[in-house]
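Missing here: one protein chain of the complex. Every other protein chain is in place.
== chain A ==
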Amino acid sequence: MSVVTVQLGQCGNQIGHEVFNAICSDFHSTHGLCSKKENESYQEACKERFFSEEKTGVPVARAVLVDMEPKVISQTLSMAARSGCWKYDHQSHFCQKQGSGNNWANGYSVHGPRHKDAIMNLVQKEAEKCDRLSGFFTVMSMAGGTGSGMGAFVTQCLRDAFPASFILNQVVWPYGTGEVIVQNYNSVLTLSHLYQSSDALLVHENDAIHKICAQLMNIKQISFRDVNRVIAHQLGSVFQPTHTSEGAVRYSRNPLGDLMESLVPHPEFKMLGLRNIPQMSENSLAYSTFTWPGLIKHLRQMLIANAKMEEGINWQVRPPLPGLPVSQKCSPSRAPHFNTSIANLVILRGKDVQSVDVGGFRDAALYTSWLNPQDAFNVWKTPRAFNKYEKSAALVSNSQFLLKPLDDIVGKAWNMFASKAYVHQYTKFGIEEEDFLDCFTALEQVLSSYASL
């Protein structure tokens, strides 16, 4: 089953491009470390999922590129075509000249309805190219105007047009100290709207990825391309084919459906965080070895202590003892020491993956009380290694990971809203103060649901 990717805005298009790059280079990777048959099966599944066949033999990414100004799309299309390994369908893009001006209201209320038909036509065409459609994967940022505003609108349209398909939104959270001044408003508006139409939101924070680049990958002058490559690597490690059950012979054919089934048992809880280890620069990789017990232990502690990367994990944090009264739970304003999960998914790739013991993740203390730990935890495996990592482990978690970041964003947006700054820019395009209040209310609801886990 195939996944159609919708890339929205500058961020979405830049990241989407890196994701396909990462997938393609993994596809061609010769370090598969598994049997030839296994490798072929993997490649076959990967191809079906992300690319369609073209007469020229160069795989064509199943993607629709959307942006309100032309520069980024034309750059993305040409870079992909030049790579030689894959390319985009040059018909599958939609762009305008004017840009959205970082204005969510402009993207949502003006550009969205105006261009709805054109964009949905493109999506329909891509969907028809698939033998079986698993669902949609949208890539966007929250801070700008197109990715956020138009992204929210397009997600709604996708939901209306394809009610039976899954929609996973990959959302990029901006740097805390500002890439865009009205980013908090845009974020609040986007998240509250996405919550209604999307199945799950997979979040990447620019601050966290920046730290990974600086400390783990040792990049001196970090560019957005470096950040995007890390994000692409993390996404690739989740979406490349895996076996989703023990003893399965064939690769899972429904990646998005399986993901939702494992991780989103309740529609109130849709925020997913992603961690991937190990992550390091290619030079260091050649000199490092990993053991599964070590990786699993680190990943588990990253989950419990809410660490964003493998360095600086707080080992003091322990899961609470069973039988502790509920009043011990922290309020969202103080960072909870222990990160309670609703559901977790661990994805393991590489050598000796069959023998890995993930019992530590099945501990009931990690989870909320209203879900059986057997149901709350899933593991997917494949012996085929990902990119150049002999062993790699990814964690997709529906937990309190994003509680504090979300709280920060809502707080700042509320602060600005109280003085009514910039609101006239939004009312100009049809988003009124009541709309803002509705969005704030919706997000406060999400925050308190997560806080009370």
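Heads up, the rule we're going with is that a contact is a pair of C-beta atoms (placed from the backbone, for glycine too) under 8 Å apart; a residue touches a chain by one contact, two chains touch by 3 or more; residues count from 1.
As a working rule, contacts and distances are computed from a predicted model.
Choosing from "Trafficking protein particle complex subunit 2-like protein", "Mini-chromosome maintenance complex-binding protein", "Sodium/potassium-transporting ATPase subunit alpha" or "Tubulin epsilon chain", the protein name stored in UniProt for the chain missing from the display reads "Tubulin epsilon chain".
The omitted chain makes contact with just one of the residues A:H28, A:H90, A:R114 or A:R225: A:R225.
Within chain A, the residues in touch with the undisplayed chain are 10, 14, 69-72, 75, 96-103, 145, 175-182, 210, 213-214, 220-225, 227, 410-412, 414-416, 418-422, 424-425, 440-441, 444-445, 447-448, 452.
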